[in-house]
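What you see is the complex with one protein chain gone and the rest in place.
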Amino acid sequence: MTNQAEIALYANLVLDVYESQEVFRTLLDALSQPGTIHHLPQAVAHRFVPALAPLAALVSHDVPFAICGVESVATSIAVERATFGRSVDPELAIFIAALSGVTPEAMTIKRGTPHRPDGGCQISYQISGRLILGTTEQSTFSIAGPGVPTVRTISVEWATDQLSSLQQLLDARSDSWPMGFDIWLVDDFGQVVGIPRTSNITGVMVQHDEKVLED
Amino acid sequence: MKFSRETICEILSHCATKELTLVVDKLLEVGAVKDVRAVRSPEIGTVQLQVREPICQERFILGDALVTVAEVAVGSSLGWAMRMGNDPHGAVAAAILDGWVAQSVPETDAPHLAILEELLEATVLQESAERSLKTTQVLSTAIEFEELD
Partner (left out) sequence: MGYAAARGGLAAIEFAENLVQELRDGHPSSPLETDQVTGRLRLLVDRVMGEAGLWAPEFTAQALRQAEGDVIEAVHLLRAFKSTLPRIGISDVVNADDMIPERRIVPAFREPGGPQILGRSTDYTARMLSTTPRETKPKVQPAGVTPAEESLDVIPPMQRMSDVLRDMQLLVDRRRTDDPEPFDITRMPAKPPAPRSARLSTMARAETGALVGQWYRNILGPDGYLHEVTLGEVRHGAMPITVTHPVTRNPVKIGEYRVTEVEAIEDLDGIDEDRTLFDIGYGLCFGQNERKAIAMANLDIACHRDGQRSELEQSILMTTDGLDSSGFLEHLKLPHYVTFRSMIERKIAVRQARLQTSPTESKP
């Protein structure tokens, strides 16, 4: 990454208090209404990879984080600088940003303890594509559980090369409530779907149409 | 510039806010400092103070200090400054100077660097004088007890 690019990334990751509040509300709403689509504030979603928004808003000096994916080192440095946070190995992180389809080793993700289940990790997973409500010809999964009246379906459009890693991440969610980890799916357009640890994911991430869609 | 970047930061931390802003204004006026963009608006926060005590060589947290931090981009360089207390203007001014020094070219920027050097040397002299005065005052209270037979 060039010096100018580093500076730009770092500067863009510094949120003011109002932007942080808006991002926080979006993330909270997404987790409390699983399977519905929420939107990051436009002013934030266009400044950097939208999946970094949870880290930019919520990480602070006391909150360790990790970033997995392409240019993770440079991005980690930028997030550290912007948030005063601490970049650590994924097994120690409270917040993880999974970029470019790269996820942490499933067994190492923090799930909290029976006494402190809030110590579980929260993962912001980048979808290189678009999240759509309902069933489409693209990959679909169903979500049920607390916060969902019956069942909701979410489809993932265009993220064909990430399906297996996303599937692995969803499969790693074991039935150990209240322990566990929560996931935000964040697409390129700043749309967010929350998958709290209490949600049941059914249906496999099947790609209905095997053709790769081109831009 | 005979001072390292870190030494400049240290000396600037002793400068009064007004002195810093005057120098920055002057450098902006003559066009020496340009292409300044805000990266982090001045923000007050705390820095945790850890001390290693001499008995067991253990670290413990004494408390926090209030600071103001600011970061700017000057051209292709990042400038950073941290000031004690609540001092947003001083932090921004010092950050601009830090970034400007980082991307300055000694050969072409020499006359403008001299403006900053003048402030730095004056500050060093003043600091030295104040320290001397304090040391003299303090040592005037040095005491030697005598044992009575």
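In order of appearance the chains are A and B, and numbering begins at 1 in each one.
Here, contacts are C-beta pairs under 8 Å (C-beta built on N, C-alpha and C of every residue); 3 or more make two chains touch, one makes a residue touch a chain.
Keep in mind that what you see is a predicted model, and the values were worked out from it rather than measured.
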Tell me the shown chains the invisible chain touches, ordered by label.
A, B
Taking the full complex into account, find the residue in B:D25, B:E53 or B:E121 that is in contact with the omitted chain.
B:E53
Among A:S60, A:T113 or A:Q168, contact with the omitted chain is made only by A:S60
Touching the unshown chain, chain B contributes residues 5-6, 9-10, 13, 43-67, 69, 71, 77-78, 80, 82-86, 102, 128, 131-136, 138-145, 147
Hidden partner interface residues of chain A, rising order
60-62, 81, 84
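Here is the rule we go by: only the chains that are shown with their structure count from here on.
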Residue ranges of chain A touching chain B (in the complex, touch as defined):
3-4, 7, 10-11, 14, 16, 81-82, 84
Looking at the complex, which residues from chain B come into contact with chain A?
37-41, 45, 71, 73, 76-78
